[in-house]
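Got a structure here, written out as structure tokens. Questions coming.
Removed from the display is one protein chain of the complex; every other protein chain stays in position.
And then chain A:
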């Protein structure tokens, strides 16, 4: 099984450890075997160990170490934000965040909604069962 996501300049990665946990960053240069220079529109360009990064499918078109403005323009052009938020990985993270921020009252309303949905599903199932039995 060959690799599909490569470490290259312009590869978008997710930070999975440290102060910038959960941020999407762009690999802007490779320092050595273990570290990359990494940049994002809302952070200072810094080096990060590859172990802190998880590569994504998204790649943008930039030269080595672009200026901040160039980077931001390239990210806009490639529409990284929307691509990420519509990908199944991105959507899962959004749902996780929403679930973690639920209020006690929200959790109660969620429980009521789940019960309601299960009731509707069960009704439909019963209907279908009756039809096939008949």
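Just so we're on the same page, contacts are C-beta pairs under 8 Å (C-beta built on N, C-alpha and C of every residue); 3 or more make two chains touch, one makes a residue touch a chain; residues count from 1.
In this text, contacts and distances are computed from a predicted model.
*Asks:* Could you tell me which of "Cytosolic iron-sulfur assembly component 2B", "Myosin, light chain 13", "60S ribosomal protein L6" or "Collectrin-like domain-containing protein" is the UniProt name of the chain missing from the displayed complex?
*Replies:* "60S ribosomal protein L6"
*Asks:* For the chain left off this view, which of A:1, A:44 or A:100 is in contact with it?
*Replies:* A:100
*Asks:* Go through chain A and note every residue touching the omitted chain.
*Replies:* Given the touch definition above, chain A has residues 100-105, 108-109, 112 touching the missing chain.
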